[in-house]
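Take a look at this one; I'll ask things after.
Of the protein chains in this complex, one is absent; all others appear in place.
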């Protein structure tokens, strides 16, 4: 149960601040599950699988920057796969992703396609330069792209792409991205909340369901073990989109 | 791995100072294996199985006396079955027992008979009054009895009965009794040592092969886990019959 | 079924199985959930006077038969925490606020400001500089902190003791002199683990606390030693992970037990333990009071 030592086999740049790291271990994860990645001497942080043996990381702070400094051949410690994963349901599915949150959806899409499902994707990015996994999603099926600055696809936030779609066409909807983007989507698509699975983010300390730092009001859902994938109807009745706790357990605004 | 609680179901008096205790648990022991019996508040002591769910105890000191005070319905703590057991070999076997040492042999004889072997027994006791398991052995096959005082059977020590037997007739010989009696037998029957299994006694503290109190010179055999059944040829080259260590680890004379 | 309700350490509890400090105790909602799942009482995450983010990760690590943790007392400060306590109270079980500070006055200030059903003084965390066992290892500091909090608070005060000492009884007696309504034993054992691939200490803070099954025999011993000599009740904690463990701890002298690491198995642990305990008492025709400290009366 100690961190497994894993060598980074390959590093691929996806966008200026986003890189994919291929690990020497295939831990047989389900899409939506995550790893705790120990960057030795720095910190241990949660990362979704973007493939059976890859994670796709956006550099945002100390630990992710330190990870970026580790090239192929360096090693990290791994705990996982952890948490629940997405559950594939039905024949036609819709993936809605934002930014680096597209990572677990790309992995899910690969599996769905392999299982013969029809996959449609709606992806939102800040701008053309931040785009990742475009080809990967396009290979899965219809792909709608939005950019905040209009540099590619529809201009606006991901929700601007909703009007191109009839959500009743889909048996299941899968969602991952910045919290405000996800909130934007699920609050606009309330009638589909029961068929929407969202992979969410909270501050994880233990990732074992014991410390309480990731618990969601008002039910106290331990996102690290009961999530990170939760049904949107449950999120609608929670703190999600309204506030989130920081490392000290204090309530703060949701970013993104 | 904590002591198992066991209720004494029945107590049978075998001789003035010897009683058989039937336990409510059948721990599926092999004859020759033993239990550590915890008489709560007093001590934990080794006892051979005299049957699948019985021990036969001679009262010699504090713990055995305390055990005698416990009637049916009382409970003891058990650790076991421990150690190796006798291994049944061949078609014709000879059991040589002395005193309460006949207990594991009676159990072994039952199994041998059940397996269709021909069983002969040679049993030594101090006197007629100390006799135990006479009927049980007689039911197994030919039984020769010796008593030190001549009050029954051949007068003399168990070895006095050897002249009635041709040891070459037996595929395997099984031995258990007071150390000097066993030594007497194996030193007189050296040529049969390779087919003689002896169940021996040492001071057991841990009964787990870790404390060293039961180790036999010169090889350091841990009698509690590598025994208590050892081949007589191994014993011939050991401290057996010459000295034994007491609770403090000091060398002392062999009793009996 | 025999009643499990007890009066211990100044509190009336529906049952003697409590949630331990620092376990799912960061938010009112998770505390409330523990109470609804059957905890007889819930202890909050330890809170101090200023917000702390805690140590860098890894903050926990599964080791042989236990858990190592070095959370580093993350908390939003007592000022932010009152609302969590209110939320927690909705669960219907007493909410015990665990608090820490670096001096008697800091402790007293928190106790004066925070409202809870009782206070538990964390004088025992083994891995936070200037806090926890760095004070709690000294009997005189245990006594003065306890006294200061007692003077400031109008609810029961429990003192949580460290096993990282040569003589836990000395610490318990100090808490009693300070006026404590109960002692809680034990906090974690100071420990560490090293990554054998690289030599890095695994916990972000290097040192952490060992909890879980591994420490139960130490906890039982501490409870026994304390209960044999103290006049105030002892709340037993350390490695309790099934009803048998709770029975053992109560026999050692605990009036109530707390469950920490075993929450790894989920919230169901409270019902599992209370049900097992009831059945045991029924089978033995005993009351909780008769069970408490039985081992001390079995001296041979």
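Letters are used for the chains, namely A, B and C, taken in the order the chains are written, and counting of residues starts over at 1 for each.
One rule holds for everything that comes next: a residue touches a chain if its C-beta (ideal position, glycine included) is under 8 Å from a C-beta of that chain, and two chains touch if they have at least 3 such contacts.
Only a predicted model underlies this, so the values are computations on that prediction, with no experimental measurement involved.
**Q** Of the residues B:42, B:167 or B:180, I need the one that contacts the missing chain.
**A** Checking each option in B:42, B:167 or B:180, the one touching the absent chain turns out to be B:42.
**Q** Which one touches the absent chain: B:16, B:73 or B:249?
**A** B:249
**Q** Mind pulling the chain C residues that touch the left-out chain?
**A** Answer for chain C: residues 63-66, 68, 133, 137, 162, 164-167, 189-194, 196, 198-201, 206-207, 210, 213-218, 220-221, 224, 239, 244, 247-248, 251-252, 280, 291, 294-295, 297-300 touch the chain left out.
**Q** Which chain B residues touch the hidden chain?
**A** 1-3, 5, 36, 38, 40-45, 75, 77, 79, 205-213, 215-220, 222, 245-251
The rule is short, and it goes like this: only the chains that are shown with their structure count from here on.
**Q** Show me the overlap between the contact partners of chain A and those of chain C.
**A** Intersection of chain A and chain C contact lists gives nothing.
**Q** Of the chains shown, whose Cα mean is nearest the mean of all protein Cα atoms?
**A** Central by C-alpha mean position: chain C.
**Q** What's the chain with its C-alpha centre farthest out from chain A?
**A** Centroid comparison gives B as the farthest chain from chain A.
**Q** Could you tell me the distance, in whole angstrom, between the mean C-alpha positions of chain B and chain C?
**A** A distance of 51 Å separates the two centres.
**Q** I'd like to verify one number: the distance from the centre of chain A to the centre of chain B, where each centre is the average of its C-alpha atoms, in whole angstrom.
**A** About 69 Å separates the centre of chain A from that of chain B.
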